[in-house]
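Complex shown without one protein chain; remaining protein chains in place.
Lettered A and B in written order, each chain numbered from 1.
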Amino acid sequence: MPLLSVDELSVTFTAKGRKDSTAVDGVSFDVDQGQVVGLVGESGCGKSVTSLALMGLLPAKGVRVGGRAEFDGTDLLKLGPAKIRDMRGRHLAMIFQDPLSSLNPVVPIGVQVTEILQRHRGLKGEAARKEAAQLLDRVGIPDPARRLKEYPHQLSGGMRQRALIAMAVACAPRLLIADEPTTALDVTIQAQILELLKELVDQEGTALLMITHDLGVVAGLCDEVNVLYAGKAVETAGRRELFAHPTHPYAHGLLGSIPRLDAPRGEPLNPIRGSINDKIAWADGCAFAPRCDHYTLECLTGTPELTEPRTAGHQVRCVNPVLPPVRPAAEVPA
Amino acid sequence: MLRLVVRRLLQLIPTLLGLSVLLFVWLNRLPGGPASAILGERATEAEVARINRALGLDQPITVQYWRFLKRIAELDLGTSVQTGQPVWDEFTLRFPATVELSFAAMFLAVAVGIPLGYLAAKHRGGWLDVASVSGSLIGICIPVFFLALLLKGVFAVQLGWFPSYGRLSTGLDATDVTGFAVLDGLLTGELDASWDALLHLVLPAIALASIPLAVIVRMTRASVLEVLGEDYVRTAESKGLQKRTVRGRHVLRNAMLPVVTAVGLLTGSLLSGAVLTESVFSFGGIGNFIRTSIDSRDYPVLVGFILFIAMVYVLINLLVDLAYSLIDPRVRVH
Partner (left out) sequence: MTTLTKKADKVDRLAELMQTSESTTGASLWREAARRLRSSKMAIIGAVIIAVFVVLAVIGPWIAPYTPTAQTWRGEVFANQGRFVGMRGENWFGLDHLGRDMFSRMLVGARQTLLVGVVSMLIGLVIGALIGVLSGAAATLGGPMGRRLDTVIMRITDIMLSLPSLLLAVSIAAVLGQSLTTVMIAVGVVQIPIFARMLRGSMLAQGGSDYVLAARALGVRRNRIVLTQILPNSLSPVIVQATLSLATAIIEAAALSYLGLGNPDPAVPEWGVMLSQAQRFFDNEPMMAVYPAVGIIITALGFTLLGEAMREALDPKLRG
């Protein structure tokens, strides 16, 4: 049984005086212990909302959440506010995108680390301080005793993200959600942070839900990948399978739009046209159709279902997937 | 910390010098000049000439200014026309009453305003929010002296719940120690005097608190709303911290920063308000004295008061700066 099993998760924002807008529309995926699962897509595809819904961090009012999210036998979405509060930080932890704004500017790093130790592990005073220093040391912050007394603005960007990771792993959570943890960082620091996350997953067997728009991150880290578009998963596959055979035109486009160093000089980049449009719902057909190069009239009749056009476990939501051209065997190069 | 204080005090010198120039010019521009300011408007020409000589007004303007500065530095603010006593003595005699009243008003404004502003932000759009926002808008629009008249008319004259004038009931034997009537009663064990003084404080303090209260409610509300949307509050929530930890350490600690500055700024308007409020309640502080000085064109008192207020204002802002540097580590560093 998977550690986390998300089934038909949907999130709808219901602001007064406005039309309801669905941010997540029936997303399902599993995360096993020690596994890294990626949620990939451009901004507005619903990946961050998914993570906030799992953590119970969506605002109490004006949001409707549907579906199930079984975590170790309990449905996270049905837990009361006090129960989910007890889970957060202890069993589920999260790392956010912008490390500077995600740290309280007027509270020393030390207090921000020890407060979670005190809350969930009952550590106080010197014991908490010692443990906090160890945590900072573990995530690769040099001179931890001094850093504990410092404030976020005194730390570098990479150091801040390390401190946030230290807080997230302080109680050895079983599931770690990382929401674009490297986006705000320099490229060299990005690699270090990803390395650190990988290390933690390997050593502790923590499950990691990686939310990103960066296919480089996916390639380096994820075991399973879910590509999201306009609130729905459009392609789900193992990392190798996805990179080798992207089948949904969107996933195909995403991979195709990565600039390649080995491309012939002068060859233009291949961007995907346009951007996600909130107004297009899945009810009227494929939401990606307006941006798709392959669309036919068929695409605009009803919501496409997830199918497995290529291999088992590789799911694609497309009636007109990008399959390899059927060529005579003789023409296939050796 | 000491260096900060010294630096701030040094920075004040140009401002105070500028103020003294303005005041000097003002004093010389008064109808009839300083002589009639001292002698009153019905002075004969011979008297004016005598005074002018005595004051050195026949000397060059730079010499006059220098003398003016020297007198200020010696805290010699001249002699009150009304009482014939040195202005400085009149101020120090009456200052405790005004401090007591201002302190009571500010205490009221802070003690009511911050919780109200916080609750309004927390329940944005709810009845409490609507009530406190409209209440504070109306509060700013009510002339302070009218509110004072109204409170006095209803609660003192009509209902008789509170005394309508003065600081202490006549015939009450109270020992004067510090000049702060409530405190004196506690120090000497004359609790009835303390209670009596407190009753006398209630209505003037409410009237005086109206504008600071309105401003503090609005500032706190705006500030809390902003902080509630900050990433670090989400981080704190993601750590599963108890509600009161999130509220105290992460929300209020940050939201209070602009409010602290506002409290300093409000002190200036509090002293203006004291002039109006004290005169309605015949409260024996500086404000009431100024009111009668305006009536009797007691210019030495008015000049002295402006300098006095400027100094008080400067000192309070210095305290606010220090308080600010204690709660905001980002200021401390640079």
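By definition in this document, a contact is a pair of C-beta atoms (placed from the backbone, for glycine too) under 8 Å apart; a residue touches a chain by one contact, two chains touch by 3 or more.
None of the values given here were measured: they were computed from a predicted structure.
Asker: Which shown chains does the chain we cannot see touch?
Answerer: Per the touch rule above, the missing chain touches B.
Asker: Looking at the full complex, which residue from B:P86, B:G264 or B:P329 touches the chain that isn't shown here?
Answerer: B:G264
Asker: Can you work out which residue in B:R8, B:R124 or B:R330 touches the chain that's missing from view?
Answerer: Residue touching the chain left out of view: B:R8.
Asker: What does the interface between subunit B and the hidden chain look like in terms of residue numbers?
Answerer: 8, 11-12, 14-15, 18-19, 22, 26, 29-31, 137-138, 140-146, 149-150, 152-153, 157, 261, 264-265, 268-269, 271-272, 275-276, 280, 291, 294-295, 297, 299, 302, 305-306, 309-310, 313-314, 317-318, 320-321
As a convention for this text, only the chains that are shown with their structure count from here on.
Asker: Give the list of subunit A residues in touch with subunit B in this complex.
Answerer: Residue list for subunit A touching subunit B: 55, 57, 85-90, 93-94, 96, 98, 101-108, 111, 115-116, 119-120, 151, 153-154, 164, 167.
Asker: Flag every residue of subunit B that touches subunit A in the complex, lowest number first.
Answerer: Contacts found on subunit B: 230-232, 234-243, 245, 249-250, 253-254, 257, 327-330, 333.
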